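Every protein chain but one is kept in place in this view of the complex.
The first chain written gets the first letter, and so on, giving A and B; residue counts start at 1 in each chain.
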Amino acid sequence: MVNLQLFAPVGGYNMNVLENCFFGFAKRSILVNVSNIPDVDLVNLAAALQDSYYANPRLHHISSAFMPSRDEIYAITNKLFSVLFPGFFGRQDLSHHNIAQHVQTELEGLSRHLYRQILQCFNCRKSRKNNNLELRAQTVTQLFLESLPRIREVLFCDILAAYKGDPAAGDTDEIIFSYPATIAIGTYRLAHQLRKLSVPLMPRIMTEHAHSLTGIDIHPGSMIGKGFFIDHGTGVVIGETAIIGDNCKLYQGVTLGALSFPHDESGQIIRNYKRHPTLEDEVIVYSNASILGNVTIGKGATIGGSVFLTQSVPPGCMVTAKQAELRYRNRCDTLSRGLISDYQI
Amino acid sequence: MVNLQLFAPVGGYNMNVLENCFFGFAKRSILVNVSNIPDVDLVNLAAALQDSYYANPRLHHISSAFMPSRDEIYAITNKLFSVLFPGFFGRQDLSHHNIAQHVQTELEGLSRHLYRQILQCFNCRKSRKNNNLELRAQTVTQLFLESLPRIREVLFCDILAAYKGDPAAGDTDEIIFSYPATIAIGTYRLAHQLRKLSVPLMPRIMTEHAHSLTGIDIHPGSMIGKGFFIDHGTGVVIGETAIIGDNCKLYQGVTLGALSFPHDESGQIIRNYKRHPTLEDEVIVYSNASILGNVTIGKGATIGGSVFLTQSVPPGCMVTAKQAELRYRNRCDTLSRGLISDYQI
Partner (left out) sequence: MVNLQLFAPVGGYNMNVLENCFFGFAKRSILVNVSNIPDVDLVNLAAALQDSYYANPRLHHISSAFMPSRDEIYAITNKLFSVLFPGFFGRQDLSHHNIAQHVQTELEGLSRHLYRQILQCFNCRKSRKNNNLELRAQTVTQLFLESLPRIREVLFCDILAAYKGDPAAGDTDEIIFSYPATIAIGTYRLAHQLRKLSVPLMPRIMTEHAHSLTGIDIHPGSMIGKGFFIDHGTGVVIGETAIIGDNCKLYQGVTLGALSFPHDESGQIIRNYKRHPTLEDEVIVYSNASILGNVTIGKGATIGGSVFLTQSVPPGCMVTAKQAELRYRNRCDTLSRGLISDYQI
């Protein structure tokens, strides 16, 4: 039963909700003082939940090493974007006079937060030895931050590719500000670098956050060359062992997936083998095409919309599907009489 | 016209925007002091908007019962996840010493906020009698909270199914932290429970929030057994009257939808009849397959990628589509001369 003493007796209630949080995110601290408190039996509920926690240790982390924080990792990703694209994101009044101090300050914050979360990710994987995890986290933080200028170079190629490949793009500012490809590919490039440095958990948390924001699901383990563009992007899936060369372009709904998962003798799924496609340089895959299995699409090949492909394709080849025969039925008469139901196979 | 007195006369402006909010959410309180205020005619605009409000009562809630708050409902969902997965989300320094107090405190907050929003949802549906809505909201709050340990048990099966079914999953921590299936299926299970308790509005607000975050659209009215996994997930649609047995698995882009909507004699669409598929236990549906109408997919059946199905399938059956004939055109000559346009049907 709730202790009524905890709440000031208010006749009515006060919704202290900020007004402009229509979209997406819940305001964190919402205060509701209610005069009617439900008389629910919280003591027994709390006991039942605790029993539930201890029954399934996989679903809780009580008294274990502290976990990485998903929210901290999101904040780090945001901060990394403000360092990658100064003036676009984060502080806006940058000048030649204050840029040096600004970058220094940003990097100090980033290095602290990155170090802490990388350390927590190492701590969290119990199979690792605990020797020197702090030194290891420190080294990884340094190496990762050192890679940022190179990541910027690659992203520059990606953004130019978007501009060259999309007639609806007004300029590169528009691409940096608003294109889902900027979020998805930029986050992938950061996460892939962390994965190369053997950081567990964090890379996938980052790319799944980008997946949530864009509908583009790029596994951090995939390897993707420069000049990469994904237009529209919703529904794109790029699997863990996919390889994509330079200057490739994908459209919405494209799957670079696996065919089937073999199991070992004990029935366990087998992990860590090449099961996704390889796209050589300058491949274009149009919307909703699926390419499945460890096949190779040769340099300069084009895969048409809605193609379903499980075989390799030679360089320069264009593959289109003989589209399904369409049936046309004229309904003008029935329409005019309002009798038609709106869809029949 | 804007009252200039409201703003300190500042020569220039100060964008007080926090720096790390690149992704998604707008910071709520952004202060911009501008020296140039547009001289727009706000009085007439305000009058025109008020006229517009009173013209369409369906689009406003002025002087009606207070409405549920979408932001409060999002916050409640977040809090429920921190109770379902302690240590992963929310407070991180949990131990055997403080867990009891922590759970008690969380439940107190949850019960207050749930009660208030459930009551507002009941208030909002005008067709309901106003008798005893407060008692009803209290009872529903109690019953819902009592169901949390059982929901955790089912979610445990779901997370194990994800681990067993995805070779890219490193461990169950990764699944809880980053997989969209955790958000989409977890939110569905909470929302479905509220719908069983006849709470209006809130279940759909919850699942559509998960849809926004994951691209997975599960109607809270659907019925889904334990051990359910959705890999990648973007574009999945599971309709209101779909039924899914235990240990089923879906991939991205799968639709369990309806065929066509019959209308009654007055032309109104008919609601509340079984119009979506039933999947028996251990059914797998691969990416971008569509199963439409009130058909039954038998136990252990597998539906291949991109299959379009409007008929029932017997148990154990594997259904694949004879994929469209592909046409290959070699363009190496034209490619080398740079003459090719990039896509032709």
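Assorted remarks:
Note that a residue touches a chain if its C-beta (ideal position, glycine included) is under 8 Å from a C-beta of that chain, and two chains touch if they have at least 3 such contacts.
Please read these numbers as outputs of a predicted model, since none were measured by experiment.
From the set A:Asn56, A:Thr172 or A:Ser312, the residue in touch with the chain omitted from the display is A:Thr172, counting the whole complex.
Here one chain is not drawn; of B:Pro149, B:Gly225, B:Gly253 or B:Pro277, the residue touching it is B:Gly253. Of the options B:Val103, B:Ile159 or B:Ile183, the residue whose C-beta touches the omitted chain is B:Ile183. If you put the missing chain back, the residues of subunit B touching it would be 2-3, 6, 13, 15, 17-18, 20-28, 30, 32, 34, 36-43, 45-46, 48-53, 55-56, 58-64, 66-70, 74-75, 77-79, 81-82, 89-93, 106, 124-125, 183, 200-201, 204-205, 208-209, 211-213, 215, 217, 219, 221, 234-237, 239-240, 253, 255, 257-258, 261, 269-272, 275, 284, 286, 288, 290, 292, 300, 302, 304, 306-309, 313-324, 338, 341-345.
Although one chain is not shown, part of subunit A still touches it, namely residues 15, 17, 19-26, 28-29, 66, 69-75, 77-78, 83-89, 92-96, 99-100, 103-104, 107-108, 111-116, 119, 134, 137-138, 141-142, 145-146, 148-149, 152-153, 155-156, 159-160, 164-168, 170-174, 176-180, 212-215, 232, 234-235, 252-253, 259-263, 267, 287-288, 292, 305-306, 310, 321, 323-332, 335, 342-345.
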